[in-house]
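All protein chains of the complex are present and in place, except for one that has been dropped.
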Amino acid sequence: MSPGVVLERSPGRRRRRPGDQVFRSLTLAMGALVVLTLVGIAWFVLGAALPGIRHYGFASFLHERWAPSEATSAGHHPNPYGVVQFIYGTLVTSAVAMVIAVPVAIGVALFINEVAPPRLRRPLSATTDLLAAVPSVVYGFWALFALLPALRPVAGFCDNTLALLPVVGVVFKGPFFGFSYLAASIVLAIMILPIITAIVREVFATVPLDHKEAALALGATRWEMIRMAVLPYARNGIFGASFLGLARALGETIAVTMVIGNNVLGISASVLKPGATLASVIANEFTEANQPFHLPALFVVALWLLLITLVVNVVGRLVMNRGQRVPGGNL
Amino acid sequence: MSVLAPSPLARRRRLHDRLATAGMVVALAVTLAPLLWVLVFVAGQGLKYLGPQFLANNPPGNVSLGGGGFYNGIVGTVEIVGIATMLATPVGILAAVYLVEYGRGRLAAIVRFVTDVLVGVPTIVIGAFVYSFWVLRYGFSGFAGSIALAIVMVPIVVRSTEEMLKLVPDDLREAAYALGVPRWRTVLSVVLPSAAAGITTGVMLAVARAAGETAPLLLTTLGNDLFTEYNPSHRMSTLSLEIFGNAITGFQAAQGRAWAGALTLIGLVLGLTLIARIVSGRSDRALRRQ
Partner (left out) sequence: MIRGKSIGVVTALGVALLVSACGSTGSSTSGAPTTQAEVQGQEGSICGHGAAGAAAAPSGIAKLDGAAGSLSGAGSTFVNPIMTLWSSDFQKAQGAQVAYQSIGSGGGVQQTIAKTVDFGASDAPMKDDELARAGGDILHVPLVFGAVVPTYNLAGQTSGLKFTGEVLGQIFANKITKWNDPAITALNPDATLPDQAIAVVHRSDGSGTTDIWTDYLTKASPTWTTTLGGADKSHGKDVAWPTGIGGKGNEGVSGAVSQTPGALGYVELTYALSQKLPVGWVRNKAGAFIQPCIETVTAAATDAAVPADLRFSLTDGPGTNAYPITGTTWALVHQNQTDAGKAKALVNFFTWIMDQGQKEAPALNYAPLSADLQIKAVAQIRKIQLNGQPVARP
């Protein structure tokens, strides 16, 4: 029960104190400032993108070729600033990261909550949380020098075997030079793993003891108990946690920029090929955007990124639990 | 039935249970392996060069040369994150006070929702926002970076402070009111102090997050590779920018500095995180006992 409700019972006193009015207004102003910040971000990003949208038209950005060099101050067509390949890169790297991270996060959360001896729970969860504390630039640096070389034999194997498969073969087609969607996805998976784990753990912790004990009393094994009592109860929470992890992956910039290879011209079906994401192209070109409508076009990219992360975030929070706050949001 | 000889079904059930447990152990290993790999790799590379010389000097005039360090970046990180903390902490705490002590109805719901959403806004977009809102008028500067980092920090501070304030028992508040203490003084002298440890934890986690940020700084402070800049109205370097700039080069000497910088940054951020967790563990238990 919120303390505010308790105080509602004595409203008469509040009006007589000017100090209270001032303080209340001050806190309200700070709350409003938070709202204004988000509105300001959307407003300024939209405002900076507008010259480009006006010049070319919003829909004309929806193709997969980004060639600022071909922009002229007069020409409207064709729009050289296609953004679809960035949207694709952002979604694919994040999706692959999810495929890796979500099952692992669920496994780790189950292990910590249901299997590990109680005295190990705190240290184990603190350790997985540490993964979230490593800065993005350090992950990128490490990936450049440790992960890329380690991936080379793996990718070579994929290129020689999986790439020969019909239909899905194109996904594993080489040559692999290290910088790739795959490398970016793996880094992203590592980065969102602790976030999803932390939230899922808190969700598992809310499963009523009665449900678990009832399952065990029926003679269920631990795994059956998890399947019967824990997972169904936590399904929404897992879904929401995945969305929040996804939102983080979509916006991740520096580590991805360092390993994705920055190919801005088109979509490669193969995850072994270099690509680019919405965030990486902003990081690469923002301070040097000097072609006509280049900077507005980058703000169009930022707008897409903002839109996608907002949608994913909102959906994640709504799915998770209506009315109740999402735990673990500090990560 | 046969209690002594387990049925095939029972055996299969037990097998599934074991497989599931094994899967969880594998998941744990998969989680801990990269952490260990990153820490050991960065430590191994970073320790080769980390030392007093690294912490007390700027990069050499010629990046391909050895020697020098990231003193300018350390100064920049401390100052930019420091200013960001000074901006974000009061805003975040007061906004949380609004949510817990005063807020109700639509407006509070909106503030709460926006805070949640703001946590998820990509930091590069925040950088682009600060560029168009501030840098285009006043140029690249450490302060522009502080604004960007403050926006990163505020929602984190709001949320952790809110959680902490909710844990403060109403008895405390009512006792103060009974003594005739006005509400604002109750908040300032009773509620906030009793949640102080938890709020500090939230602020420290936010500081740790901000100290590791690179992307928004690329668009706002730009960097200052050579000189130590103490004036935040000028362009400054930060540890993260120095690491990024040196890491992507092929210069061995620059990479050496970047590894030492990465180790320094990890030490800083992990240190803050660990301290924050320890503080929070204490305060959580203390508050819950009340």
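Going by the order they are written in, the chains are A and B; count residues from 1 in each one.
Please note the rule applied: a residue touches a chain if its C-beta (ideal position, glycine included) is under 8 Å from a C-beta of that chain, and two chains touch if they have at least 3 such contacts.
Worth saying up front: this structure is predicted, and the values here are computed from it rather than measured.
Novice: I'm checking contacts with the chain that's been left out. Which of B:V78, B:L226 or B:L270 qualifies?
Specialist: Considering all chains, including the one not shown, the answer is B:L226.
Novice: So one chain is hidden, and I want to know which residue out of B:R112, B:R159, B:R235 or B:R277 touches that hidden chain in the complete assembly.
Specialist: Result: among the candidates, B:R235 touches the missing chain.
Novice: Taking the full complex into account, find the residue in B:A27, B:I83, B:V121 or B:V135 that is in contact with the omitted chain.
Specialist: Touching the chain that is not displayed is residue B:V135.
Novice: Name every residue on chain A in touch with the hidden partner chain.
Specialist: Residues in contact with the chain left out: 65, 67-70, 73, 144-145, 148, 152, 174-175, 177-179, 257, 261-265, 274, 276, 284-285, 287-292, 295.
Novice: List every residue of chain B that touches the chain not included in the displayed model.
Specialist: 60-64, 135-136, 139-140, 222-227, 229, 234-235, 245, 247-252, 254
FYI, only the chains that are shown with their structure count from here on.
Novice: Indicate the whole-number Å distance between the mean C-alpha point of chain A and the mean C-alpha point of chain B.
Specialist: Computed from C-alpha means, the inter-chain centre distance equals 16 Å.
Novice: Where on chain B does chain A make contact in their complex?
Specialist: These residues of chain B touch chain A: 13-14, 16-17, 19-21, 23-28, 30-32, 34-35, 37-39, 41-42, 45, 90-92, 94-95, 97-104, 107-108, 110-129, 131-133, 151, 154-156, 158-160, 166, 168, 170, 173-174, 177, 182-185, 187-188, 202, 205, 208, 211-215, 218-219, 222, 240, 243-244, 247-248, 255, 258-259, 262, 265-266, 269-270, 273-274, 277, 281.
Novice: Chain B touches which residues of chain A in the complex?
Specialist: Touching chain B: residues 2-7, 10, 13-14, 17, 19-20, 22-24, 26-35, 37-38, 40-41, 44-45, 47-48, 103-108, 110-112, 115, 122, 124, 126-131, 133-142, 144-146, 190, 193-194, 197, 221-224, 226, 244, 247-248, 250-254, 258, 279, 282-283, 286-287, 298-299, 302, 305-306, 309-310, 312-314, 317, 325-326, 329-330 of chain A.
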